[in-house]
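Below is a structure I'd like to ask you about.
Only a single protein chain was left out; the remaining protein chains are all shown in position.
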Amino acid sequence: MVTETTTWKADLTVDLAPNNPRELVLRNPVIPASGCFGYGQEYAGIIDVQALGAFCSKGITPEPRQGNPMPRITESPGGMLNAIGLQNPGIDGFIRKYPPVWESWDVPAIVNISAETVEDFAMMARKLDDVPGVAALEVNISCPNIHAGGFCFGWDAGMSAEVTRAVREATTLPIIVKLSPGAIDIPEIAMAVEEAGADAISLINTLVGMAIDTRTRRPKLANTTGGLSGPAVKPVALRMVYQAAQAVRIPIVGLGGITTLSDALEFFMAGASAIQIGTAVFSSPTVLTRLIDELGRWLDAQGVASLGEIVGTANPRFRGHESTPATASGME
Amino acid sequence: MVTETTTWKADLTVDLAPNNPRELVLRNPVIPASGCFGYGQEYAGIIDVQALGAFCSKGITPEPRQGNPMPRITESPGGMLNAIGLQNPGIDGFIRKYPPVWESWDVPAIVNISAETVEDFAMMARKLDDVPGVAALEVNISCPNIHAGGFCFGWDAGMSAEVTRAVREATTLPIIVKLSPGAIDIPEIAMAVEEAGADAISLINTLVGMAIDTRTRRPKLANTTGGLSGPAVKPVALRMVYQAAQAVRIPIVGLGGITTLSDALEFFMAGASAIQIGTAVFSSPTVLTRLIDELGRWLDAQGVASLGEIVGTANPRFRGHESTPATASGME
Amino acid sequence: MASAQLIKRQPAPTREFTGTITERMPVMGDAWLVTFTAPKELCAAARAGNFVNVLPHDHDVFDPPLRRPFSVYSVDVDAGLMTLLVRPYGRGSGWIVERQVGSEINVLGLLGNAFELEPKSTHALMVAGGVGAAPLLMLAREAVARGVSVTYLMGAHTAEALLEASELPDEVEYVVATEDGSAGYKGFVTDLVPNYLTWADQVFTCGPTPMFYSLRQVVLANRIGTKPPVQVSVERTMACGVGACLGCMVETRRGMKPSCVDGPVFHMEMIRW
Partner (left out) sequence: MASAQLIKRQPAPTREFTGTITERMPVMGDAWLVTFTAPKELCAAARAGNFVNVLPHDHDVFDPPLRRPFSVYSVDVDAGLMTLLVRPYGRGSGWIVERQVGSEINVLGLLGNAFELEPKSTHALMVAGGVGAAPLLMLAREAVARGVSVTYLMGAHTAEALLEASELPDEVEYVVATEDGSAGYKGFVTDLVPNYLTWADQVFTCGPTPMFYSLRQVVLANRIGTKPPVQVSVERTMACGVGACLGCMVETRRGMKPSCVDGPVFHMEMIRW
């Protein structure tokens, strides 16, 4: 499973923020997903982190969080459930501790932020705006809005747009808004955040699931429910990426169960410009560099000069290559 | 994998329509799921169909349907995608063809009905009301409402209640309303259909997913998207059953990925009074009789006299055993 | 006219059983003959064209979930043994050929209908491609046993991928074609078909889908009227194998039919190509 460094001709670069002066150019489209790569250092001794397209940090919150009680993870068929509870040092502790390290790295660091109010999202964005070592923000709207009785921001187009707009006004950094699979109408949410100023969207976050220990007759996770991820969710994630790619023109970062080159190609062909790898990193950290390698060699073998040429090829109504800006009315 | 017939002491019987004079008493809680057991005859030569608690028919529609073009099924990690397209002879053809056969069987037959208008649901219920051989209806509200621009009935509490009420008025047969996992707020939907007169609810139907053939760069299913089922969806299904069991008092039929005794016990402990088995029947038809057998022996080994005693035991806010009728206001 | 009908499934029992692998033999280059114990009633009832669905994972693993269909290659009724010809292709077949002698596999069968050798037929032409050789080998044996003279055409990309002649009864005329010319005729097996169309009373075929298309062209262009009639065994992804899921349909002149019950064998005319 160890990747031998090979070379390929194909162009794997991708810009995830084409409309943003601060841009987000990746040398390749492979990004470890938030919460599955710590803060980068954890894997620095195992793979060449600077060979990646970028990496996402663990979700950061306004205040430090101890996270949920144990057990926090359990396995499910073809997947896993997690209820980490966003354990993190909080925005201030985070800024002191990690960006200074990343500054010396030649790979874009994307900071994943979570909050329970629009104001807190904006506050974190403002604090991160000019922190050296921070290349972009990923806005996790799969969290409960305490002003909406715990109803998740990402389930409602209006609330999703509100968060996006507030973050947009608070920073000029490239913004990737990460959608929740709990929403009924993904295209509606995607268009709403695009219009609200998102540079790109990423999807999907985890599905809500649970497991019960039949010996103790209690939920396996102390938190009762947890987020389902891994190969099991791939078909749902791919469908949502496919739908979103018919709704918006901004770049889409696809994720959810991606483990093999074939999985990755499915997401690109559905309309994703880049991909994130979460659970598969746990199964095989080298999957990240291996996918870059296999992708480059596959494109060469297919005689395709650049990755962009296969993006959306399986999606007849793919809008990513349109030149006119997308508007809700622009949709059929 | 062949089940040797063993005997057990535990009482496995369950009544899925305690508030209905026509009741729906099953000798055990194991039911093959709609679309995964044909019309019963397909498996009659392989397992003892009359040993089952009941069985669900393929989904029946107002008119005959040819179904979707091929391919209709494909495999996914720990699951499968299907887009059969409700191929069936239509309500009239169905009534002529199958109930007469079932009449001589000593096992309740549950007819699964699908429609795109409230009126059609009611029409089918009316036609089935006094058909010998039909024990109950399962109302599949995971279908698009053509009067709501294809928005699925089951995603909206109002529309779900409307269908339930119409079916309730059209028949005195026990009604099981089958919920869609696409809904954001399962408890809200569950309470709405309970108040609208459902005798029981079943959940979950399939999640919407897709797969792409990277060689042809086209969706693997002719229909593009399909329903995801199998072990992969179990955590999501279990979570929804757990939530529904905190919302309603009517019996709950749990399904979604159930394959092993341990899976089945998870659903009972979450609050399901009975279970349905879909995809696992394809992997192993004998799973149905084997689960009944293993369940009986497990209860004996645990010294539990009746299945009911373990229902909801992992769910602190389980309402199934409450005596006062549930109302929306009855919820915190 | 027979060829306007579906081919009825003969009354054959269907059981889910656990077989123990007794032999693994490499054949046809990268394929394997996998032999396992099976109920004698099933071995006795098996006809050429019938298939079984094999569970491609251990009991406590959930992936890959769906059974894989394999035509019955041969049976030993007295010993209660069934043999399948398995070419490792992807996840399922790969898992199966890795099972060692002594390990168990879960099998669902008998499934599907069988090739129909008409009573008055005296000359049968069989056209095999790749693992399509399996059901036709069994058919050749049935035909020879009934005194029918059989010509068995087989195509492959190269010599070593061909079925061993020794597997066929001596009475069978075995003619091969290879794309690289390493054995027999150099080219596609379907090129050989015209020479036999006047000789044969019936044609039976099983192989990759592209082969069906060219065979169909060749037959329609060269036969006289509707003679000889052609029976084809088709391939579809399957879930249940018993007509319950409606996932393996073939579009026929009688509508969408499950190939696991009304097939895998169809009269060529019945299929809407």
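Just so it is clear, A, B and C label the chains in written order, and each chain counts residues from 1 on its own.
Convention: a residue touches a chain if its C-beta (ideal position, glycine included) is under 8 Å from a C-beta of that chain, and two chains touch if they have at least 3 such contacts.
Everything numeric in this text was worked out from a predicted model, so none of it was measured.
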{"item": "Residue of A:52, A:80 or A:161 touching the missing chain in the full complex", "value": "A:80"}
{"item": "Among C:49, C:64 or C:80, residue touching the chain not depicted", "value": "C:64"}
{"item": "Where the unshown chain meets subunit C, residue by residue", "value": "57-58, 60-64, 90-91, 94-95, 100"}
{"item": "Hidden partner chain, residues of subunit B it touches", "value": "77-78, 231"}
{"item": "Positions on subunit A where the hidden chain makes contact", "value": "1-2, 35-38, 42-43, 45-46, 58, 66-67, 70-75, 77-80, 82, 84, 87, 230-232, 259-260, 279, 281-286"}
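Note that in this section only the chains that are shown with their structure count from here on.
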{"item": "Chain-level touch network, classified as line, ring, star, complete or other", "value": "complete"}
{"item": "Centroid distance [mean C-alpha coordinates] between subunit C and subunit A, Å", "value": "47"}
{"item": "Multi-chain contact residues (two or more partners), subunit C", "value": "62-63"}
{"item": "Junction residues of subunit A, two or more chains touched", "value": "77-78, 231"}
